[in-house]
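Would you mind keeping the following structure in view while I ask a few things?
Partial view: only certain chains, each at its native spot in the assembly.
Chain IDs A and B follow the sequence of writing; residue 1 opens each chain.
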Amino acid sequence: MSSLEARLQRLEDQVAILAVVAAYGPAVDSGSAGVAAELFTQDGVYDVSPTPLVGAAAVAEMVDSPGHQGLIGRGCAHLQGIPQIAVEGDTAVAVNHSVVLLKTPDGFDVWRVAANRWELRRTPEGWKVARRVNRLLDGDPGAAALLRL
Amino acid sequence: MSSLEARLQRLEDQVAILAVVAAYGPAVDSGSAGVAAELFTQDGVYDVSPTPLVGAAAVAEMVDSPGHQGLIGRGCAHLQGIPQIAVEGDTAVAVNHSVVLLKTPDGFDVWRVAANRWELRRTPEGWKVARRVNRLLDGDPGAAALLRL
């Protein structure tokens, strides 16, 4: 691989991983269960409180669940902070903040603000999430530590 | 066009469209009416409630309007979520969230949270917005559906 191609590949990886992170919020806020699930590897884990989602199918089930559909019906936005990304061969780690906003009668509330660590894998279908850990930034030192790349 | 150049072009398109989306908020929050207008094609439409803005000149007029100047005078921030971008030749679609924050006596309120679909066109002056649809995420299924790329 030429030096130019290696540099190009590094940029492509960064931009592709940014796109994976960017895709999560629009997928879940539009109720696109299949799109959200396909961001993960089949055995991917979304380690979120109180119950981790194990397997891509569990992510789809979460989107289709009454709880999540209730958020969409009320009006919600799952926003992602700009991720910091470190690629090493066919794996990568990204860390960022995430924010969930919920409609109220006269505006929106900031409901959840969390730290995220994304572990990604290069697959024949592009970069996918093998594991995402999400913890509320409520003063828990373990949550804050997730933001160290 | 060589394979390397085609890959480079794809990255340039992604980064250029990200820059168009990133430019909107700083332009309107600094009262830069001309900068905001130039993000759109001359016949571009910003389909926002309650009154769509038709033509780049209408975007400039909105920025200069007493309503918008009042927001700036109070303190406001038009934030953009990281867009998901799909380019096809000389057109592209991007979807993202947008958030408007407003100063209050003791902090800031989350005033508006919306879904956006941006339709962009490659022009001799770079990528421009031909149409942007913005709908409040207040539970309206049509608003949520805008987030499907």
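Observations on the model:
One rule holds for everything that comes next: contacts are C-beta pairs under 8 Å (C-beta built on N, C-alpha and C of every residue); 3 or more make two chains touch, one makes a residue touch a chain.
Quick caveat: nothing in here was measured; it's all calculated off a predicted structure.
Complete-complex copy count for the single protein sequence, taken from this structure file and not limited to the 2 chains in place, is 3.
Keep in mind that, in the parts below, only the chains that are shown with their structure count from here on.
Distance from the chain A centre to the chain B centre is 23 Å, each centre being the mean of its Cα atoms.
Those residues of chain B lying in contact with chain A across their complex are 4, 7-8, 11, 14-15, 81-85, 95-97, 99, 109-113, 115, 136-140, 143-149.
Here chain A touches chain B in the complex through residues 4-5, 8, 11-12, 15, 18-19, 21-23, 25-27, 29-32, 35, 72-77, 79-80, 82, 101, 103, 107-110, going by the rule given at the top.
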